[in-house]
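One protein chain omitted, others in place.
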Amino acid sequence: MSDVLKIKKPVEEGITEFLKFLLEKNKVKGIFTLRKAGKTDSFSYSLITDVEEIKNAAPLTPIMPANAGQLLSSFTLEDAIKEPIAVVIRPCELRAFVELTKRTQANMENIYLISSTCAGVFPLKSAQNGKFSQLLPKYWEAAKKSEVLASLRPTCTACEHFVPALADITISVVGNKNLTEECSLHLNTSKGEELAQGAPGNKTTEKLNDKELAQLKELRLKEREKLFASVNDKNLGLAGLVKTFAPCLSCHGCRQVCPICFCTLCDFDSKTHEDTASHYQSELNQKGGARVPSGTIFFHTGRMIHMAVSCVNCGMCSDVCPADIPVATLFSMVGESLQKLFDYLPGRDLEEPAPSETFIENEFAGLGE
Amino acid sequence: MDKDFKPNIVGFLCNWCSYAGADLAGSNKLEIKPFLSVVKVMCSSRVNSNLVLTSFLWGADGVLIAGCHPGDCHYEKGNYYARRRFALLKKIMESLNLEPQRLQLSWVSASEGKRYAEVVNKFAEDITKIGPSPFRKNQNL
Amino acid sequence: MEKEYTPQIIGFLCTWCSYTGADLAGVSRLQIPPSIRVIRLMCSGRIDPLFVTKAFISGSDGVMMMGCHPGDCHYQKGNYYTRRRYKTINSVFESLHLDTERIFLSWVSASEGVKYAHVTKEFSDKITGLGPNPVKKEIFL
Amino acid sequence: MSKKIGVYICECGTNISDRIDIDSLIEEISSLEDVGVAKKYGLLCSPAGKKYLAEDIKKEELTHLVIGACSPREHEQTFMKVCLEAGLNPYLFQMVNIREQCAWMISDKEAATRLAIKYIRAGIKRVALHKSLEKIELESNPDVLVIGGGIAGIEASLSLAGPERKIYLVEKTDALGGMTNKFAQLLPHQGANLSIVKDKIEQVNNNEHIEVFTSTAVEDIHGFLGNFEISVTNQEKDSEKKEFKAGAVVVAIGFGLYDPKETPAFGYGDVENVINALEFETMISSGKIVLKNGKPPASVALIHCVGRKEKGYCSKTCCLYSIKFARYLKDKLPNVDVSEFYQDLCLPDKSDQNYFEEAKKKGIHFIQSDEIEIKDINDRIKVKYKSAEGKKEELSVDMAILAPAMVPSQDTPKMAEMLNLPLDETGFFKEAHEMLNPVATPIEGVFVVGCALGPKNIPDSIVQSQAAAGKILSTLIPGKKLEPEVKTAEIREEFCTGCQTCLSVCFYGVISFDEHKGISIVNEAICRGCGSCVGSCPSGAIKIKHFTYPQLYREVLEALR
Amino acid sequence: MKKQNVLIIGAGVAGMEASQLLTEAGHKVYLVEKESLIGGQTIKFEEVYPNMECSTCMVSPKQQEILQNENIELLLLSEVKEVNGTAGEFKVKVKKKASYVSLANCIGCGACYEPCPVSLDNNFEEGLSKMKAIAVPCAGALPNVPAIDAENCLHLNGKKKECQACKEACMFDAIDFSEKDETLDLEVSAIIVATGFDMLDLKKLSQYGYNQKDNVYTALEFERLYAENGPTEGKLILRDGETPKTIGIIHCAGREEQGYCSAVCCMYSTKFSHFLKHKVPEAKIKEFHSDLCIPGKSHQKFYQEALKKEIEFIRCRNIQDISVEKKNGSLQVNYQNGNIEKNTFKANMIIVAPAMLPGKDTKNLAETLGLSLDEKGFFATKSNELSPIATDVEGIFVAGCAEGPKDIPDSIAQAEAAVGKVVNLSQGKINE
Partner (left out) sequence: MTATENIKIEKPPKGASIPAKEGIKKAILGVFKKALETEALDAIMIPVKVPETESYAWVLLKDTTLLENADPLPPVMTIQGGKVLSDLTKHGKINKNIAAVLRPCETRAAVELFKLKQLHFENITLISIDCPGAIPLSEYLAEPEKSKKSFDNVLDKWDGDDAVRKVCQICYRFSLPTLTNAPASDLHIGLSGNTKDDVLLIPVTPKGEKILERLDLKADSSLQKWETKIKEIKKIKSQRRKKFNHDFKANISGPEKFTAVFDGCINCHNCQSVCPICYCQQCYFDSATTKLSSEDYFRRAKERGALRFPLDTILFHLGRMSHMALSCVSCGACEDACPMSISVSQVFSLVGEQTQQAFNYTPGINREESLALQDYLEDEFCEVETPSECEPTNSNEVKENV
């Protein structure tokens, strides 16, 4: 049970009004949220400081131009922000933010976390043909009904962690039948309540709509099975991976947009893994041919080893892949098994150490004996 | 023209000629417009696009690079490279109509205190006329 | 399967336990499979999972990770991480349907010359049974 | 460690305080992060001011210091010394120029104050990013390699050799003396004559601190000021190789002569009895001035400036030695008719004019002409020329002596490559600074003297050798360590891609390429800290201490506040 | 190594170079300069040939170094009065005139200039501008500290005892009228004479019609006329207010009389032409010369570039025949070219390059030091030696134009050579 602030407006308008209130009343000095930027259908995250600018905020628009966790890391990498801000981000972004904070790549001080039960986002490509707005009614319809929309980002259709953990305020979206009439803000923490103090709307107390959420989770899990099955045997195993990654341009865009890949200089972009001419020559001698540049599969498997345990399934990697490789699906799959192995869910808890930083003395008994 | 507009101009000055020229202008009590902030570098060749673009995108209304006259470089040939780097950047700004007039290169020697004041004042005047940099208010940088 | 086939196996050994163990095996004139190339590291904790992956992708038929028994690490806790790293590699390989059998972890103490001979032989036999690593023929890596 | 920045504003009497509202400035900046102290003082550069400052730094336990006063060109050094006295690393200090830049140039007090605040803020923000820099000391070898055993090399060796300094003098021919070996007599500077040269060679050979290598070529030189490694091979003794170390190198490889055949109009090689200056010197040495037919000449033409047009410079020495020849001829063959054909008489030394006047008195003709052609007409030499009045005239003579231009020694390009020295457009070595540093080169510790730098006479060559010696003697002192520039460039290895752009833009040969690592390497011992390499590096793989990107960005950011 | 003191007379480029180097070698230097500023003649030039480098930019870092060098004791307004002893232990008396301004207290703000009621010809500026009895002679002068001209100061010369305008204006208590001339006793082991040169007084050569009123300029006047920190701040304004349009430049003034070529005039005259052409592209310039003396590998190119700019070089039959007269209010050069035709050239500006002479005090100084002069009046150097650095007195060396006319790099080379000799001497090593 938590306190809920209900604003009698459609959910998008309602949250925007709430953000405006926060800024107007100086509760925060800035709002970090999606905002319409420039051209039609261009959305990007922004730090809004001017109340006037709130009108362009689009906090719940189902698109993810970048994982906000990564952006907040770039904002707070040097030091904690000094003045309070509120951020409106999706659960997977919040989880990424937490993961980054754990690794001292970000700082959560002075940040009010607002998130939502997330109905997913569309692939970035759907916002490029000018028809993005036509997708929205269907989206909200599906959200209301706790349904899975097939045109979403593949990883979103298969995401089971759509209820935010650690948010100060949760916007009820998934399965919320009233979202076209009212905006429900669940005040999960004292910080959340503090924010909502004096805000327009009614305060009540209620639980999140468990039933609808459970329904969606079930659907999503089914989708997950389907999605994982889509990368079938043909795509896996050595031969399968070769085909899967055949079109890879080695642009490493997947790594660049990955919120978890926080290294300043990726090992795979360093000289360590650049091959010499003599390497290629010996490949040539042994195999009659060598792919240049080498290391495509090594890069992807290596990256999985580095970060899949912290993968939050945001799907950014697939979305930026110019060669349409289902990177995110593979990472989700690998990530899931790794996370199960270590009983770890990235971003669920700020105090929980990452599996690579800790160990249990008597785990994996018998191994190596 | 905005009467209250006080431009922010960054002036990269080489230590040996232009900074000395600025000092001379100072000791001669020549009046300059208070819009230029000097950033001293050892040689004008230290100034590259990274520094200039950063200044612009962070909101500078004008960027002035001043170094020794060609042939006078304290490090023999630094300013020749500076000139090329400048020419490139200027051309890029021209190609894209990014208000290239906001970027200026001037040679000011250690004896040219007066010239320093003139260059700064003229540039400040020009920039005041052009008005605030569009990047100052651009939210989508 | 060709009879001539001798696998190439790379073993990453910590210097304090496993390498000493391997030495002991040698001193004891125990038979060690000729397919094994040992790379000595100060601690099994230094075994970067990428070493293993790289060895695998580069055509090593088998990769062994060896260190002190849990609790015996010369550096207190390096091998606990090694264990997690091994599990990580194993899990990733499994998910990707890559040959997990080619990656092998064993704890060999300084006194376990016999164990060293034993596990290496066993692993080598297993790899011989599996045949050459298919990456050896794959050019589109 | 937490920072405690001290900010001191100098009132400079009333120079600053009259024009800048120092109190409001201090108020504005004292709340800034890490600012521990913000104070004003009447005149900081005064003895009392310095004492106050030093005591305050200690008392307040400041970690960083910002002084708002006059131009750093004026008193940066002064306050750096105060820092040292107070035990604060002098590079953790930033001098902010609010006198010249603000107080003196902006009459509106409010505007001046505003700008001064910007500057001081920038100084505070910047100083927080300063790293303490330490002077490093390098061992150095006082020995010197002198390349070339001509008069310049000899003089350099003699001026430098001593009990604590060994000289390696490498000469490619089998004897010392260089071109002077071919001269019959010297120009009479201060009564000098060839015996001086002979004496000097003798002194070199007898000097226990000079090791002479004749018939020897320098194969390789590596290293930098104070630490050169040299290998030489003897061309005769089965290419015997020797290696040694030296702290400095003096290049004195002399000059070559323009081949008059390259300008057929002078008839050299075609017309009998047309000889060049060196050939005439040999004649003087033999004491027999005769034509091919064995008879003495009745008339001689001396042709100046052979090859001057082609090479594009005046060789300075030709006028005078041609006069020397003419006087010699007149002395030996009193009835000989001597004519000097010159373009411009170049007599820049104070005694030259007299020497020339005396020649005129001896009846030597001087003919100004810019156009000369030498032809063989009926076995007589005919000098066709355009006179000063523009008329075409001719003169028949028995003998013509050409004065060819001095050109760079043929070894110059090889030497330049070995030492990474630039050449100028005439092909001679280029000076570190043509005006202020005439015998040094861009490579610290490498000097070029004598005609290797350009045409000159013996006294000038010797002065240059002595000058190089003066520079070496006063900088490369036995037992004294070198203190190179502190604010040097530094390669951040992991970011360097090895494109070598920085190599091409560095004038001082500071950067080299490490083939093995595939990256550029800065020799901080000789870096002068201009930062051109930093400006040229697209990936930011080089930083220049004390002028790093973050430090400059800080200043820019505060400028835009 | 023993640390020994060295006296250097003259703080021009040669003296500064020698001082700086000697301190690096561990010596202490007394740098005696008769003026109140350092830099010698070089700082009067706007640009130097052949690279047209800004002279101030080039020299001011050196000047700064000298001023900040703790091992150089700079004695301004000073003259060497007496020298006794021998190499290794010269005893020197230096007379240091009072400047009445404390070098330690003055910060160079210039507040004292304005109130001074006295206006004098500025000799540094060749009389082209005025200066106060307290002032630095030009902007950027180093040290940036004025001196009081005692002869003309109303307070000091007693004409108006009560005048203390400068003292009142100074907020640093830097002015001290009670300061007295003093005589310093120094002990030095070696002496380098770098007293430089003077220029022949053109008034002594009547044919050039030089009278400081018409637009006939000496080379040094022109140097200051176009200097950015000069009297007109670099603006080319002639004495009659016009800008130069037709310019005659006359070389070798006094060469015949002096009996030597001054080595640098051809080049600096060409420099003037380059400069004039740059400032006034339409200007018509003629250079009147006898023989062009342009030795040096880069010099001829400089001349040829001038030719490309359509600067006319006229070889005159006899340089002494050139005269300047004023006809119908305008200047005219009369000359004979190679064809021995009499020609005239009307010009609105004439620049004359006078011969370089030994510094005014050379003779006195030579006597003081026990040195002899050569027949041209420059310091004579040791006979039967190939380089003109050492003098007949052991431990005393000459560098730069004190030895004869020469350009900057040659002066610097001599200074460096002299340093070498001093260092060797201090180590007991005597060459030859």
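Residue numbering begins at 1 within each chain, and the chains themselves are lettered A, B, C, D and E in the order written.
In the analysis below, a residue touches a chain if its C-beta (ideal position, glycine included) is under 8 Å from a C-beta of that chain, and two chains touch if they have at least 3 such contacts.
If you're wondering where the values come from, they're calculated on a predicted model, not measured in any experiment.
Chemist: Considering the entire complex, write down the shown chains that touch the omitted one.
Modeler: In the entire complex, chains touched by the missing one are A, B, C, D.
Chemist: Could you tell me which of A:S46, A:T61, A:N209 or A:S356 touches the chain that is not displayed?
Modeler: From the options A:S46, A:T61, A:N209 or A:S356, the contact with the absent chain belongs to A:S46.
Chemist: If the missing chain were put back, which residues of subunit A would it touch?
Modeler: Residues 29-30, 32, 35, 37-39, 42, 44-50, 52-53, 56, 65-66, 68, 70-71, 74-83, 107, 124-125, 128, 242-243, 246-247, 249-253, 256-257, 264-265, 269-271, 274-278, 280-281, 283-284, 287-293, 319-324 of subunit A touch the chain that is not shown.
Chemist: Across the whole complex, list the residues on subunit C that are touched by the chain not included here.
Modeler: Touch set of subunit C with respect to the missing chain: 139-140.
Chemist: Just checking the interface: what residues of subunit B touch the absent partner chain?
Modeler: Listed in rising order, the touching residues are 49-50, 53-54, 57-59, 70-71, 77, 80-81, 83-92, 94-99, 105-107, 133-141.
Just so it is clear, only the chains that are shown with their structure count from here on.
Chemist: Enter the minimum step count from subunit B to subunit C; a value of 1 means the two chains touch.
Modeler: Steps on the shortest route: 2.
Chemist: Give the chain pair that accounts for the most C-beta pairs in contact.
Modeler: D-E
Chemist: Roughly how far is subunit B from subunit D, going centre to centre by Cα mean, in whole Å?
Modeler: The mean C-alpha positions of subunit B and subunit D differ by 32 Å.
Chemist: Between subunit D and subunit E, tell me the centre distance in angstrom, where each centre is the average of that chain's C-alpha atoms.
Modeler: Here subunit D and subunit E have centroids separated by 23 Å.
Chemist: From the mean C-alpha coordinate of subunit C to that of subunit D, what's the distance rounded to whole Å?
Modeler: Averaging C-alpha atoms per chain gives centres 63 Å apart.
Chemist: At least two other chains touched by the same residue of subunit D: list those residues.
Modeler: Residue numbers touching two or more other chains: 73.
Chemist: Which residues belonging to subunit A are in contact with no fewer than two other chains?
Modeler: none
Chemist: Please list each pair of chains that are touching.
Modeler: Touching chain pairs, listed by label, are A-B, A-C, A-D, B-D, B-E, D-E.
Chemist: How about subunit A: which of its residues touch subunit C in the complex?
Modeler: So the residues of subunit A touching subunit C come out as 233, 236-242, 246, 267, 283, 286-291, 294-298, 301-302, 304-305, 308-309, 330, 333-334, 337-338, 341-342, 355-356, 359, 361, 363-364, 367-369.
Chemist: In the complex formed with subunit D, which residues of subunit B make contact?
Modeler: 8-10, 19-20, 22-23, 25-27, 29-34, 37-43, 45-48, 50-51, 54-55, 58-60, 74-78, 81-82, 85, 117
Chemist: How about subunit D: which of its residues touch subunit E in the complex?
Modeler: Residue positions touching the partner: 12-15, 43, 45-47, 70, 73, 77, 151, 155, 158-159, 162, 189-192, 196, 199, 203, 308, 312-316, 342, 344-354, 357, 368, 388-390, 424-426, 428, 431, 434-439, 453-456, 458-460, 462-464, 466-475, 477, 480.
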